[in-house]
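Missing here: one protein chain of the complex. Every other protein chain is in place.
Naming follows writing order (A, B and C), and every chain is counted from residue 1.
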Amino acid sequence: MPRIAYLGPEGTFTEAALLKMSGGRMLPGGPGADAVTPVPCDSTTGALAAVRDGDADYACVPIENSIEGSVLPTLDGLAGGTPLQIFAELTLDVSFTIAVRDGTAADDVTTVAAFPVAAAQVRHWLAEQLPSAQVIPANSNAAAAADVAEGRADAGVSTALATKRYGLAALASDIVDEPNARTRFVLVGVPAPPPGRTGADRTSVVLRLDNVPGALVSALTELAVRDIDLTRIESRPTRTGLGTYIFFLDCVGHIDDDAVAEALKALHRRCSDMRFLGSWPTGAAAGAAPPGLDEASSWLERLREGLR
Amino acid sequence: MPRIAYLGPEGTFTEAALLKMSGGRMLPGGPGADAVTPVPCDSTTGALAAVRDGDADYACVPIENSIEGSVLPTLDGLAGGTPLQIFAELTLDVSFTIAVRDGTAADDVTTVAAFPVAAAQVRHWLAEQLPSAQVIPANSNAAAAADVAEGRADAGVSTALATKRYGLAALASDIVDEPNARTRFVLVGVPAPPPGRTGADRTSVVLRLDNVPGALVSALTELAVRDIDLTRIESRPTRTGLGTYIFFLDCVGHIDDDAVAEALKALHRRCSDMRFLGSWPTGAAAGAAPPGLDEASSWLERLREGLR
Amino acid sequence: MPRIAYLGPEGTFTEAALLKMSGGRMLPGGPGADAVTPVPCDSTTGALAAVRDGDADYACVPIENSIEGSVLPTLDGLAGGTPLQIFAELTLDVSFTIAVRDGTAADDVTTVAAFPVAAAQVRHWLAEQLPSAQVIPANSNAAAAADVAEGRADAGVSTALATKRYGLAALASDIVDEPNARTRFVLVGVPAPPPGRTGADRTSVVLRLDNVPGALVSALTELAVRDIDLTRIESRPTRTGLGTYIFFLDCVGHIDDDAVAEALKALHRRCSDMRFLGSWPTGAAAGAAPPGLDEASSWLERLREGLR
Partner (left out) sequence: MPRIAYLGPEGTFTEAALLKMSGGRMLPGGPGADAVTPVPCDSTTGALAAVRDGDADYACVPIENSIEGSVLPTLDGLAGGTPLQIFAELTLDVSFTIAVRDGTAADDVTTVAAFPVAAAQVRHWLAEQLPSAQVIPANSNAAAAADVAEGRADAGVSTALATKRYGLAALASDIVDEPNARTRFVLVGVPAPPPGRTGADRTSVVLRLDNVPGALVSALTELAVRDIDLTRIESRPTRTGLGTYIFFLDCVGHIDDDAVAEALKALHRRCSDMRFLGSWPTGAAAGAAPPGLDEASSWLERLREGLR
């Protein structure tokens, strides 16, 4: 029964993603929701550490939000330390529940507990609906509900799951300032053979490039020349000074796609340091699929045999 | 007397950057430290809004930290809304002062107020030196000192400036987990002619690229082919869904460098949407200077005149 | 009255091109057919030498044939020696007249004089129509007619113009093995300001590239990145050993097109040796016109003025 670390306590979006992933049988090996052991951790960084330390088999962590961008602790946790690998992903619509103790009306609310990331995503709603309430920082969306349950705040910006877990009522539901707010979660484990190619896959790497003009464009050209669709690039400081970076690249395709395999080899050859973060299914197409090289390979084989 | 908005209250790193900028006479028009009016704001976003609203002439805001990476509210504030422009930059070493009320010893400390970004940068120090103290979120590095002065916390992760302003003592100074921690600040105003070319300049743009394979590499090639040194690339979500991004590019050189001017025109032509964030002096060289085209321009002129 | 050198004697295709050029008033300065002095030379190389030596103002020389490819003496004559420049071009359909003395029938022909280039272009016709005739080399298409007029051959593969000049009859007209046979002629003079931009122009250069991997693709990228249509590339040995080459590049556009001017400067900067062969009108479009940069230049100028 695989143990899966996540940002707890119970009731966070991450737990919701975890439950949906396992219920959807996206886990390597295929266990269902009833066959996993959630391991709550106090941070995303802690969830990754649990995998590295052997305290969990996988970690379910957010990697990207359509409003806030990359989740930096996840990127930094994947880029450094002993190698980890991504095996699955899931995207959730993000919307919040305003949790209150039963009987609390909007006019009664003078303090609102909120995880800062969440507070940023409902700022306009709060300004309109609870203009006089003071925002108090909470440690997670679930903790915001706990703060309400335990009387430290009148309302909490939380999740439907946590509202229910803590026996609270919903002052408002499906709250979010921006439409299209979505968070992508990934399932991370220790390196293992990637899940099989499905035809709708994503491959991700981290590059540490030599600090010379043109190094990045040379690396990206390795993808572009092979018609591989780069779907995301994110830079992060190397922590050794301003002006040096590592790059996270996501592309459409699988290590078992010939074009992707060629590109990975080329990047490996070109980069002083490169880390493979995995190839895994995305369910739906996330961009233009890499070209198939079967016909070209057959053609080449015929040349080698002296045929035309 | 130019009014300069910044993340207040008094005593933040940003105020220190602002004072150093004006003291170094880096302001357009050249006023010195004694000739500016600092305008404290409650957030970086608010400081940019003050410029847009005419409540300040400039905003001094952090844009990048060597450990944490980009300062996202600054990037988002520059990418959207009415156009702003960067006129100067300054990089500060980042280190913290642990502020206490006079007479407080390490053993007395049970609570430590800290701005979360600062807390992250002194995590190891706190774990070693104040292992049993609880960390309480503060709204800024200066607010952490205020929390101490007003008795809400025993110690605060703050700045030397704020420690002094609030009449506090330093339990420890120059504290930071990572060596090389530096923050780059920029001075932002409404669009105006850029400061003159100095030979050590930076130019910055924001691109919104069509979502087609190869769009990014095509854009970067416009820089690479002209031997322009791309010193930074940062992607941010467009907020219209996962998988679409805008890109912040910094390069070495000035809009009045011929090669940079060519590249800007090419990017403008190629991109559905592109925003110029400015050309400004960096003081020291931040990479490989763009090639001079004077000789090539003279050569071309001779061709046009029929000379060889 | 400009003197124009050409491959003589009278009656060659080159003279026909020259007359059509001057009649079409394509000459710089605009003289018509009645205002030029043709200067017959014994070779293309000799015609270019006449310009260099001051014995002619221009040379009209073939540069490319749709069947045979480049005219190598013309390319070599333009690449080396003191600089020359191209000012105009004209393309002629190529077809031959089989010239005989009045009264000669096909059955009477046992010898056929032919310039080797011409013989190659009517090989099939000769094999079918005059299968038993022996081919005798002539020094030009006009000389083939002279050989007939003077009794050294029974028939000659010649031009309509020469047939008429030498008072001969046409055994057959409009003869050519391959349809679409065309020859492009250029008007060459000493360097001078290029003819004005017409919107349908060609620009030509010669590059001597450093012998390093990627040098050629780097040079061509300077055109491609600027959406300049490369219409022709021809390599020629440097004559210093096998494996080193110079390259002739033709592109659509004029030195006064901004994009072409940028590309020329970039190539000049990148190449150890580069020779500009001219910008001149082609009459009709020869490919995709270079993009206009006026809008981008205005945009850049507004940035410099602080406008958006």
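Criterion: contacts are C-beta pairs under 8 Å (C-beta built on N, C-alpha and C of every residue); 3 or more make two chains touch, one makes a residue touch a chain.
Every value quoted in this text rests on a predicted model; they were computed, and no experiment measured them.
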Partner chains on view for the chain not depicted: A, C
Using the touch definition from the top, which of A:A215, A:L264 or A:A286 touches the missing chain? A:L264
From the list C:D42, C:D108, C:E150 or C:E178, which touches the chain that is not on show? C:E178
Chain C residues touching the chain left out here are 64-69, 72, 91, 116, 137, 178, 180, 182, 184, 213-214, 216-218, 220-221, 223-224, 227-237, 239-243, 245, 247, 286-288
What does the interface between chain A and the hidden chain look like in terms of residue numbers? 83, 85, 191-194, 221-222, 225-226, 255-256, 261-262, 264-266, 268-269, 276, 291, 293, 295-297, 299-300, 303-308
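Just so it is clear, only the chains that are shown with their structure count from here on.
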Among all the other chains, which ones are in touch with both chain A and chain B? none
Cα-superposition angle relating the copies chain C and chain B, to nearest 5°: 180
Quick one: which residues in chain A touch 2 or more of the other chains? none
